[in-house]
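The other protein chains are all here in position, but one chain of the complex has been omitted.
Here is chain A:
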């Protein structure tokens, strides 16, 4: 999150605390908050693993390396004889990539719409907010199934569907926050000094609505992971042989009695990532607010 103190700090090189010391104390405070730092460290690890999954994985996720449903390799062999660990790593990568891009789409469009609707007001906000209401009134899973069924089961489509479906979460939060902040005297002060509306939106209002956006971002990533898993579980997401955590849960379901780990490993991974994202999001909200600095 680019916050306004940083952008203005460039114009004020002499002010010490704002950039350098501010960041250092931010890290310190983060380490002091144990829950957040554990969750953050875990997410960092997950991100690195996902990024370098093809290099870390002991086998190619498509290669047959042993007898199906046996315990060969670190985490066993799946029903096609492929290495489970390798598939888990690639699956994690797929799921995260889909969830993050979907939330990026939703976040950018949703926040922008919310800012404009809240700041401009009048008929602009009416049009935007009614459009958001329409979007909200679709049952998400049914819409996702319908869209993917029409456009074809491709990951890009899943990203778009989840992205569009999650726009309202951001727009509504930002809109309500902007409404209360735009009448604050410091916003009026910026208007009087002649700041351009776009600058007021991005430099003055956005940092002040950042806290709920950040929480919403982390929550949305966790929801998006679950939604991707659900769509993949239904066969609408990642197409074989490419694994995602959802398709692995779906495939593992059939061998619950023979080799339950096929279901358990991807499920546990989903749970851990989602949990870490939620804890991390809550912690970030507190850490980013200068009012909570002591």
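In this section, contacts are C-beta pairs under 8 Å (C-beta built on N, C-alpha and C of every residue); 3 or more make two chains touch, one makes a residue touch a chain; residues count from 1.
Criterion: contacts and distances are computed from a predicted model.
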{"item": "Per UniProt record, name of the chain withheld from view [\"Transketolase\", \"ABC transporter ATP-binding protein\", \"Formate dehydrogenase\" or \"Heme exporter protein C\"]", "value": "\"ABC transporter ATP-binding protein\""}
{"item": "From A:40, A:163 or A:207, residue that would touch the chain that is not displayed", "value": "A:207"}
{"item": "Chain A, residues in touch with the chain not shown (by the definition above)", "value": "3-5, 8-18, 184-186, 188-195, 199, 204, 207-208, 290-291, 293"}
